[in-house]
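Yeah, one chain of the complex is gone here, protein chain that is, but the others are all in their spots.
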Amino acid sequence: MAVTRNLDKDKMVVVEGSYSVAHSVKVCKPNVISAYPITPQTHIVEDLSQFMADGEIPNCEYINVESEFSALSALVGASAVGARSYSATTSQGLELMHEVLFNVSGMRFPVVMTVVNRAVSAPINIWNDHQDSISQRDTGWIQLYAEDTQEIADMTAQAFKIAEDKDVLLPAMVCMDGFILSHVYEPVVLLEQDLVDKYLPAYNPEFVLDSKDPKSFGAFADPSTYTEFRFLQEKAMEAALQKIEDAANDFHELFGRYYGGLIDEYETEDAEIIIMAMGSIIGTIKDVIDARRSKGEKVGLLKVRSFRPFPKEAIKKVVKNAKVVVVLDKNISIGLNEGALFTETKSCLYNTKIDVPVVGYMIGHGGRDIPVGTIENIIDEAKGVISSGIKVESQFTDVREELI
Amino acid sequence: MSPKSETNSRSKQLLAPGHRGCAGCCDAMAAKFTLMGAGEDCIVVSPTGCLEVMTTPFPESSWEVPWIHSLFENTSAVASGIDAALRAMGKAGKTKVIGIGGDGATLDIGMRSISGAFERGHDFTYVCIDNEAYMNTGVQRSGATPFNAATTTSPAGKVSFGNQRPKKNMPAIMAAHGSPYVATTSVAYPKDMIRKVKTATETVGPTYIHAHAPCTTGWGFDTSKTVEIGKLAVETALWPMFEIEDGEVTKVKKIKNIKPVEDYLKMQRRFKHLFTMEGGEEEIKKIQAIADKNVVDFGL
Partner (left out) sequence: MKIIPGGVCEPGTTRVNKTGGWRTFRPIYDYDKCIKCKLCELLCPEPAILPKDDGFFEFDYDFCKGCGICANECPKQAIEMVLEEK
C-alpha cells in the first residue's frame, strides 16, 4: 500500500517536530513521564513539562530525574504498578540506559520512548546519525524509524498500541532524526484526542504491584529457565511483526494516514535498483527517484519502518526481482565495515533462492549532509553493479580524503 | 506441628521461610524487622544482592508483600517511579513504598539514584542493610567497609592492615538532602529497628534507615553470634544509634558502660590480623580513636 495522507488542511498547524511528538504523548495519556534533558531531545521534554505546568495531562506525574539511568529505571517501577510510561532520550543518554534497556524488555514492561537519533561520543557530536539506537538493537526493544514529523507524531500513538498489546508486552523506541525532524517546523495534523481515545485502549496489565495481591517481580532465573525467558521475548517480537502492521492499518482507518507497516515501498514494483534506508533520508531519496523515473530508470525505494522486529519476509518479497539492492546506513559496526541494515539485509537473503547483489553505503555520520548528488552517485554506481558485478561491497560515503 | 498453629502463625510472616540466606543471616533479620515496622500494605524494591538472590530464585519468592527487583544501582529510581505512579493513578496515601538494599547498592553504586530520589522528595523509606562489604560477590570492599577491616579486595598483607579508609558517613549525607527523618539502628536491636522503620514509613517524604548488620560469612564469626556482635558494635561506640529529624540529631541511644573496641574486633576474622601482625596494637588504637570521637560527637 502506498503512503496515504488525508490531511485536513483546516486541521493543519505549523509546529516543530518535537512539539508534534509531545502532543502525541499528551493525547496518549501517560501516567508517568520520566526524562533527563539532552540535546536534541530537549524540546520534547520541555513541551511536555509545559503541558504539565498548564494541567493539560490529567492523572500524570512528570519526574525530573537526575540521569537517564534513573529516567528509565523509574519507569520500571511505574510500569510495575500499572502506569502507562513514557521517556525520551538520545545518544549518550541512550547509551547510559543500556543496562536498563535489557531490564525493561526482560521484565516485559511496554514503555514507549522517543529516541531523537544523534551520533555518539567520541568525538562528541550533537548531530544526527543512527549509531545510538542501532547500537541497542539487541536489547529486546521494538525499534521504529520515522520519515517526517507527521509520521513520528502518528507512530508515537502506534507504538503504545503495539507495545501494550498483551501478545507483545515489549518496550518500544520511536526513532526520529535529531534536528532534521526534531527541530524542523512543518505543517502537521496534531492527533485528535477523541480519535486517540478510540484508537488506544487503556493499559491494564494482568499483574501489578499491589498489596492486595502481592506478586514478586524480577526474580533471578538459573540455567534451567533463563533460556525460556529469552525464547519468550523472541516469540513476542515475532508476534509484534503482525501487530505493527495492524497498528498501522487501524490508524489508517481512523485517522486516514498510512506510511507502511513494517516497511513501505515507493516505485518498487518493476524496480531494478532498490534503495533501502530508514528515517528522514527517505524524503531525499524519493525526490531522486522521481527524477530518475522521469528519465525511464527503474529505481525504487524500500523504506524500513521497523528495524526490530526485523521484517525479513517483507524485505525478501520486495527485493526478490530486483537486480541490485543498495542499503544506506547512518551507522557502522566498526571492525566489520558495514552498517547494520546492510548486514542484516544481506543475512536474510542468504540461504534463500533470491540471488540479488547487495551493496552498502555508510552515510551521514555525525550529521554530515546528504545532498542529492550523493544519492545520484550511489545510483550510478549501482548501475555498474548490474553491468559488471560488485566491486566494493560496503563503503563509507563522501569521505574527505584531504583530512586523512 | 498442628495445622492450626501453621495457619495462625505462618500467615503473619511477611517474609516466608525457605529462603537461601546463610544460617544466622543479618539480611533476613533486617528484612523481617523492616516488614514488621512497615506492615503488609507496602511495596518493596530491592537491588541486586544477597537479599534479592536468597529470597527470589524463580519461580519462588519469600515475599508476602508486593516486591520488585530491577537492577543493582537503581532501587531509589524504581521506588521514585512507584511513588509517582501511585500518585498519578490516585492510589497514593496508604501503601508505603520501601527500598531495602545493601551498603554497596546504597552508598556506592546506588548513590546517584538515592541522591536524586531524596532531592526530589519522593514519599518512600530507604533501608540500608549495612554489612560493610559486597557479600553477595564474596566479601569485597565497599564504601561502608570500616577502617582496617580485611576484605577480599582490601586484604591484610605484609604491608597492609586492610581497608585504609573510614566508612562513608551516609546518614549525614541523607540528612543533608533535607530528609525529615534519618535514623541509624542495628539488627541486634530489633525493637529499635522496628520502631524506627515504623516512624520512617509514617513520615511523609523521603526517609532513611541505616541498619548495621553483622554478616556471619563475611565478617567471620559463628552463626549464633550475629546479635552478640551487633550489640558489641553499639556498646563499643563504633556504631552510634541516633535519630535525625529535619537535620537535627534529636535522639541518641546512650551507652552505660562503654567497652573497649578490642571486645568487638577480636571476635571477627576480618580484624584478626590486628591481633597477630606487628604494629597491630597501634592500629587498634586508631580504631579506638574512632569510637572515642563518636562518644564525644553524639554524647554517648
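For clarity, chains are labelled A and B in written order, and residue numbers in each chain start from 1.
By definition in this document, contacts are C-beta pairs under 8 Å (C-beta built on N, C-alpha and C of every residue); 3 or more make two chains touch, one makes a residue touch a chain.
Note that the structure is a prediction, hence the values are computed from the model and not measured.
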Completion exercise
Out of B:Thr34, B:Thr48, B:Ser62 or B:Ser80, only one touches the absent chain, namely B:Ser62
Fill in the blank from the handout: By the document's definition of touch, the residue of A:Arg108, A:Lys286, A:Lys330 or A:Arg368 touching the omitted chain is A:Arg108
Fill in the blank from the handout: Contact with the hidden chain, among B:Thr137, B:Thr152, B:Asn169 or B:Ser224, goes to B:Ser224
Practice task
Kindly note down the residues of chain B that lie in touch with the hidden chain.
Solution key: 1, 4-6, 8-10, 13, 15-26, 28-29, 32, 55-65, 190-191, 216, 222-228
Exercise for the section: Identify the residues of chain A touching the omitted chain, counting contacts across the whole complex. Expected result: 106-109, 169, 206-207, 214-219, 221, 225, 228-229, 232, 236
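As a working rule, only the chains that are shown with their structure count from here on.
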Fill in the blank from the handout: chain A to chain B, mean C-alpha position gap in Å, rounds to 43
Exercise for the section: Would you pull the chain B residues touching chain A in the complex into a rising list? Expected result: 40-43, 45, 52-53, 56-61, 63-71, 73-74, 76-91, 95, 112-113, 115-117, 119-120
Completion exercise
Interface with chain B, chain A side, in the complex: residues 31-32, 34, 59-61, 63-67, 69-71, 73-83, 85, 99-100, 103, 107, 209-211, 213-222, 225
